[in-house]
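Apart from one protein chain that is not included, each protein chain of the complex appears where it belongs.
By letter and in written order, the chains are A and B; residue numbering begins at 1 in each of them.
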Amino acid sequence: MSNSKLTAAPPTEVVNIVKNRSRGKLAPGEKSLAASPGTWFVWFGIAAFFIFLFGIVLSVLVDSLGKPWFNTWLPETFTLGWYQESWARFDLTHIIGVTLLVAFSVIIISVIIGVPASYVLARSNFPGKKLVMLLFLLPILIPPITFGIPLATVMYNFGLGRTVLAVILVNLVPSVPFVIITMTPFIEQINPAIENAARMCGASMFRVFTRILAPLLIPGILAASILVLVRTVGMFDLTFLVSGPRSDTLVVAIYRAMTSAGGGEARQLISSMGVIYTAMMLLILIIALRFINPTQLVAQVKDSRED
Amino acid sequence: MMTSATHTGSRARGSASLRHRLAERGVDTKLLLLVPAIVFALLLFVYPFAYGIGLTFQPLAATQEQWGGGFFANYVAFFKDAFIFDSVWITLRLALPAALFNVLVSIPIAFKLRSKFRGKRMLQTLLVLPITLGTVLTAQGLLIFAGRQGWLNRFLLENGIIDQPLQLVNNYLGVMLSLIISGFPFAYLLISSYLSGIDPSLEAAAKTLGANWKQRFRRITLPLLAPGLATTFILTFVLAFSVFPSARLVGDASGETRVLALMAYRAFSEQLDYSMASTIAIMMGVVELIVIAFVFLGRSFLYKGSTGGKG
Partner (left out) sequence: MTRSTNTFDTLELKNVGRSFGGQNALVDLNLRVRAGEFIALLGPSGCGKSTALNCLAGLLPLTHGEILIDGKRIDVLPSEKRDFGMVFQNYALFPHLSVEKNIAFGLQMRNLPKAEVTRRVADGLALVKLQDQAKKRPGQLSGGQQQRVAIARAVVLEPRLVLMDEPLSNLDAKLRLEMRTEIRRLHQSLGLTTIYVTHDQEEALSLADRLVVLREGRVQQIGTPEQLHNNPTNWHVADFMGYRNIVDLEVESVVGDLARVTGRGISIMATLAQTAAVGDTVRLAIRPSDLVVTGPDTPSGRDAIQATVNVVEYQGREFAVEVTTTEGQNLYVHAYTALLPGSTVRLAVDPSRALVYRSSLDGVAAPRELSAVR
């Protein structure tokens, strides 16, 4: 509902006001933004941040494309050779395959486990609810290394070390609570009377879920899934503890290449892997953003009120 | 349902069965939906955690010999071995300023960017970018961009702003920069979402009552924002506290950025001392929870109301 409100074209007056403001024409009573030192601070901070951000991204990109690049602004010649070399050397097909396999397995399992739990937490009060909430909050709050090391020890004891299964399992530990914590408020804002209305129309509990709840939950589930995806693909600490050569995800493979014995691999090889990583992440996000607004989870109610 | 149907027929009163009384307290079949999540948490979180705690009391013979203390040898070593214990301060020296900086800088920026303007969505989308970069990539980029021969130093040198290249990586500063680049967008997005949860009419009301912007901020907005700020601080602190790859890659891993996570990992994979690794890992959790507890304590002093919204 609010989604349609967001995408709907704003009334022209609003657009005009916004345009005027950005041209420096101020609405009556509006204070000028140009002079105050606070404003300068804000824009300076944002500028500095973006200089670093783009510097980092562009450096890696240029580095991955340059033949020799030492004491100059730009490399002397450009090449795509580093990509070919790193792809072959590190078997990136396999690594990316593992990364995607892990990410999607984690998403599916954590949604299947997490969404029913968040439904209960959103809809009913029961003795010990606070304890259960704490149980789901701790894996998010405690540093990954803290539970990761005992967990990895257990994994190795069970002979799961360095397997893809272990990588999936360790990534589930923060992901399931993450889905629960983000989905609970989302479900809370769905009017419970809607479920009652469906039951009064003669729908069984099963049909209430499939016909009414599931369609209403899908935007929230998609948003939570994207966040889990980003977290899992980017999750270094936990994956690193249990993965081995055949079960490394991309981010761990890059780290290993950077720190491998003998001062690490050639910098350009690593940069090209980094570009591949970023490109993969952006591709996933662009595809995902076509379907969903990631701020939906938090901003849904508020945005509609602003309009 | 069937049980209550059969035996309530004759007695109109007192038909409240046990099932019914439980249902009144919220215990009903719905709770079964929680079971998978709880089983999962017990198997993959509680059990390994408990196992890890048990492991800390089974120190290696070498640790016992060197530090004494029997079952507690790992803990004795943790507190007495300056090489290990110093990393507590090293970690805090990185994580606290980073989290504080990210939160404090985000407040004015979130305030200035509160009103709608063209390109706001664009700006917010760009801010999400570093979250997708991840720590390893940020480290690689920083090494190239801010290294001795990187664009940053080159620009500053050629414009005569500095004579010597700035040492921005492979030290404390490098890790700090990486923590800011990955932590600031996160803090900003959270704070601006908390800020948008505060009803603007409250500030308008304060304005009509004659409060100037300083008074409005201090008396109205800040108290309402405080719980959100505390939460943001905790979350950014947690992120910065468990810093690991960047401490190794853009830091000085054996010196000023020898953080707890790194120490735990070394014990785990290099020395294969699982009991010591678990000890450091669990003490790391303890230190973090102590800091969080302090923030909560401070928050209860500041807390004057809720932001009136979730998120």
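Here, a residue touches a chain if its C-beta (ideal position, glycine included) is under 8 Å from a C-beta of that chain, and two chains touch if they have at least 3 such contacts.
This structure is a prediction, so every number in the text was calculated from the model and none was measured.
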For the full complex, which residue in A:K129, A:R207, A:R231 or A:R256 touches the chain that was left out?
A:R207
Touch with the omitted chain, as defined above, among A:H94, A:R199 or A:R231
A:R199
Taking the full complex into account, what residues of chain A touch the chain not shown?
1, 4, 191, 193-194, 196-204, 207, 211-212, 215-216
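Just so it is clear, only the chains that are shown with their structure count from here on.
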Can you give the whole-Å distance between the Cα centres of chain A and chain B?
16
In the complex, chain A residues that touch chain B
18-19, 21-22, 33, 38-39, 41-42, 45-46, 49-50, 52-53, 55-60, 63, 70-71, 73, 112-114, 116-117, 119-121, 123-127, 129, 132, 135-136, 138-139, 141-154, 169-170, 172-173, 176-177, 180, 185, 188-189, 230, 233-234, 236-237, 240-241, 251, 254-255, 258-259, 267, 270-271, 274, 277-278, 281-282, 285, 294-295, 297-299, 301-303, 306
Touch list for chain B against partner chain A, complex:
25-28, 30-31, 33-34, 36-38, 40-41, 44-49, 51-53, 55, 105, 108-109, 112-113, 116-118, 123-124, 126, 128-146, 149-152, 154, 177, 180-181, 184, 193, 196-197, 234, 238, 241-242, 244-245, 248-249, 260-261, 264-265, 268-269, 274, 277-278, 281-282, 284-285, 288-289, 292, 309-311
